[in-house]
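Note sheet for the following structure.
Missing here is one protein chain; the remaining ones are kept as they sit in the complex.
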Amino acid sequence: MNTNRLEAFSDGVIAIIITIMVLEIKVPHGETLEALAPLIPVLLSYVLSFIYVGIYWNNHHHFMHMVHNVNGKILWANLHLLFWLSLIPFATGWIGENHISAVPVALYGFILMMCGIAYTLLARIVISVHGQDPKLAAAIGRDYKGIVSVIAYLSAIPLAFVNPWISIALYVAVAILWFLPDRRIERVLD
Amino acid sequence: MNTNRLEAFSDGVIAIIITIMVLEIKVPHGETLEALAPLIPVLLSYVLSFIYVGIYWNNHHHFMHMVHNVNGKILWANLHLLFWLSLIPFATGWIGENHISAVPVALYGFILMMCGIAYTLLARIVISVHGQDPKLAAAIGRDYKGIVSVIAYLSAIPLAFVNPWISIALYVAVAILWFLPDRRIERVLD
Amino acid sequence: MNTNRLEAFSDGVIAIIITIMVLEIKVPHGETLEALAPLIPVLLSYVLSFIYVGIYWNNHHHFMHMVHNVNGKILWANLHLLFWLSLIPFATGWIGENHISAVPVALYGFILMMCGIAYTLLARIVISVHGQDPKLAAAIGRDYKGIVSVIAYLSAIPLAFVNPWISIALYVAVAILWFLPDRRIERVLD
Partner (left out) sequence: MNTNRLEAFSDGVIAIIITIMVLEIKVPHGETLEALAPLIPVLLSYVLSFIYVGIYWNNHHHFMHMVHNVNGKILWANLHLLFWLSLIPFATGWIGENHISAVPVALYGFILMMCGIAYTLLARIVISVHGQDPKLAAAIGRDYKGIVSVIAYLSAIPLAFVNPWISIALYVAVAILWFLPDRRIERVLD
């Protein structure tokens, strides 16, 4: 079985996830600029989540490009990733609704962590199915990013109860880590 | 006519069904962990439905892979399946809203049963159009799963009025039956 | 330019239209069978609209299959059709909300009529671009169905104020006209 339909389905789900988040930005009833003010945290959490979902789509796109055939295990590992990604709009909406308070920010970190773990799991299952493809192995060899991310999320969960902005800063830092082209990051980390 | 567009359309509809269920998980107004507590049944029913829709997508994916051309009958049998699948988010939301009570759980079983019947119908129409393709016939030959599932759903509907958790247990058991790779299941059933 | 992306985009929009209608079936607050009773008109209007959107998808699928290249005019004629189709969920929700009363049923007929006109317009523009392709011409030659449909919708609008069920009966009759395979219909009309 080839990867076309897996990619198409994943694209569909990710496209819907990234777009339905905008439904959480409820149209304000007033018509003044002040009516927009309570939407600022909603909008900021939307931007962060949009970037995160965009990163996952990008990575999924690059990774699946190297995969030539899929089996039941890969399909389910992929659905598992999509499941955790699908909870991002919920956590994003909750952060926005409560103006960046502790529990929602911690939950957001938990869901991001589960997305990260699900992605790593998917990558390992793909590797185990495809054996020692040097290109795939190289892609996974660079997985220090994945480990750094999970550590950051894991720290962000308790830190949200100290100050949710520390956790937000960690999420932004992880997003930057993934957003910047690999080579620059590698030079920074070397 | 080839199956590409049928698969693409089905993927689109299934991707939307699996994702809009998350819209039923309403963002709580409080910002405490307790505010999340009433969401636990909502989340559990979401997980179950996510797995069910995932199973249908997987099976649809595998089955359509063996089909080379479609006609009007197949298109409508496929739309009939999508219709019943599209009611899963509604039944899921109703179960979650009422914390797993009798009527919603019974309705959920009814909709799953109709999905199962619609899938079997689609399979039979495909077989009747494609004649005696041995690969397709083998795929349908394994349909004891479909029969077991429909019997389980049919029992779950009245049992929901005894105790809705019995029905939930049956739905979980059917999901496991489909989720596990065929060979293991076959060995268990032999 | 080929039709692939036009078909993919139309499939996406139609898949979303057919699925978001289910969001209009609001989860009832009660947990009894009686709580489902007010949903019966909502569900019936959903079934009717699902079949209508399914018919449009089927016809679009068959028609675009014969088209080999598209230009700006065809793209816009197609978007025009998608615009009117996108209003079907709104009219469906309004019928369901008001238990099949006059104005919503008349509006539904108006939107179906505009969909029919938009489809005919799209077909004519495709013909004018592709010249005298005998296969396309034959497909359009069978357009008595389109004419009958528009006359039925046009009659249904004032008749909704006499009795909305007459209009519903007309919508069901038109759906059957399109649903049944062409040959049988042709034999009936001959």
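Labels for the chains are A, B and C, by order of writing; each one numbers its residues from 1.
In this section, a residue touches a chain if its C-beta (ideal position, glycine included) is under 8 Å from a C-beta of that chain, and two chains touch if they have at least 3 such contacts.
Bear in mind the structure is a predicted one, so any value in this text is a computation, not a measurement.
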item	value
Interface residues of chain C (partner: the chain not displayed)	1, 5, 8-9, 12-13, 15-17, 20, 23-24, 72, 75-76, 79, 82-83, 86-87, 89-90, 93-94, 97-98, 101-104, 107
Touch residues of chain A, complete complex, unshown partner	7-8, 11-12, 14-16, 18-20, 22-23, 25, 27-33, 35-36, 47, 50, 54, 57-58, 61-62, 65, 179, 181
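Simple rule for what comes next: only the chains that are shown with their structure count from here on.
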item	value
Interface residue identity across copies chain A, chain B - same or different by half	different
Cα-centroid distance, chain A relative to chain B, in whole angstrom	27
Cα-centroid distance, chain A relative to chain C, in whole angstrom	38
Touching two or more other chains - residue numbers and ranges from chain B	8, 12, 15-16, 20, 23
